[in-house]
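With one protein chain withheld, the remaining protein chains of the complex are depicted in position.
This part shows subunit A:
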């Protein structure tokens, strides 16, 4: 019925849709940002249409313009610098680009809704969930307070939130990340919009929670017939959710195809590269087991954080972040710690470099961490280095990268100024950057380059062990693949051992020699890569592996149980603690926790 729908011919080979089915059509969309050097385009000549009940994925790496596109549809481009400079966005027969803000407000939320990546920042921290939902409803529908609340409650039920009546009176910080994202979805869907834009809705969530949220979105779509634009960088999510896919790069569409064809027969070179860079389970190459002496050994390590309360500020509860964890890391091997957020994997890393106090024994290079004096500690730091998750946060923004790479040498008094400069230049080349970039500041580099700089800094002291705490999680897949390749090369060259901490099972499967799975501060399964991924024994390990989105649209997951219960808490009253799991050897060093 709409004129735009007639013009918009989908390039897909899918069954031709009736013309009146296009809910949203975007034609020749251009978005530009005003800079001192004139207008710089962020999105160039983008056209697509979206039918009722369809899921369109916009995939691309950071800076590809996918989020800008969604903001343009919502009319939420940050004024005044960024604006639509051409093309049209039509919702049925309403031209959205020409709509005044007052009318746009009526459409936003009611007909086109959006959910964002980080649910915590999208919810108002000082309002209860119920009040926020009711307010969102009352902003659009002429209903009374009581009616709005009952609709809010119904919305919470629809997103399968446990104990919805209780959640209405709670504040955002009392909910877990997955529950918050459910609330965001409830808020977006309370008004039954025709189009839902989900901008990286599961990127900040754990895999098992991501699984639940994706299932929920699919079920809700089936029930309501809304159209979804799903923006993601994760090709696994694309394969599971999409009907059609648009691949974007540098603001332009590279390829548009139905999901099966995109994966089976990608046309553009860029799409092929992107798909090749995606880590897949089962790609890891088996390496002979490393039998060298351990560079680090943990025995019965415990980390607890006291929670104080009451009038006298006494410790009433403990957060049992790490409970009786033991493992060792051998020279030249990659040992991976996997688990979901809050399982204590990062806390172990922090304990190993002395950033948090611990009980139990941590030995590095034969010396016990808690027994060395400050001088000895400084020497030990040369043996063990850390690469953080967010390279921008881990680099001092007011120091040139050259100074930062040379910093460990200065601290430990190694070499003279000229020698240190030469070493910094050498390290830069080693991680794939050039020496003339030494005089620059961190903000002048891209995310992947910054992580290389962090690796160069960690290498400066020639450590035996590098702890990589989610070091590739924040990077685009193609960049991630190159950084992983770099780590492998460096390991071969210098015989460094890696403690690789990650929540990404596919990446771990690809690069690790041995794996330990953590749950609520304890190791529930530990063994070689082949043992863990080839023959997972513990139910939690199986759940983790099954939850990983597979970048193959033909793959059908077995319909497992959908857990909706709360994650157990690691907080226990002082004096009591979690039940300790018992690990038994199931053969060839494959340690598995006994389950009841």
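The rule is short, and it goes like this: contacts are C-beta pairs under 8 Å (C-beta built on N, C-alpha and C of every residue); 3 or more make two chains touch, one makes a residue touch a chain; residues count from 1.
Everything that follows uses one rule, which is that contacts and distances are computed from a predicted model.
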Chain left out of the displayed complex - its UniProt protein name, from "Spore germination protein KB", "ATP synthase subunit b", "PEP-utilising enzyme, mobile domain" or "ABC transporter permease": "ABC transporter permease"
Among A:236, A:360 or A:408, the residue in touch with the chain that has been omitted: A:408
Contact residue for the chain not shown (choose from A:445, A:519 or A:540): A:445
Selected from A:100, A:282 or A:397 as touching the chain missing from the view: A:397
Omitted-chain contact residue, chosen from A:382, A:430, A:488 or A:586: A:382
Missing-partner contacts on subunit A, residue numbers: 350, 353-355, 377-378, 381-382, 385-386, 388-390, 393-400, 407-408, 411-412, 434, 436-437, 439-441, 443-446, 449, 454, 457, 461
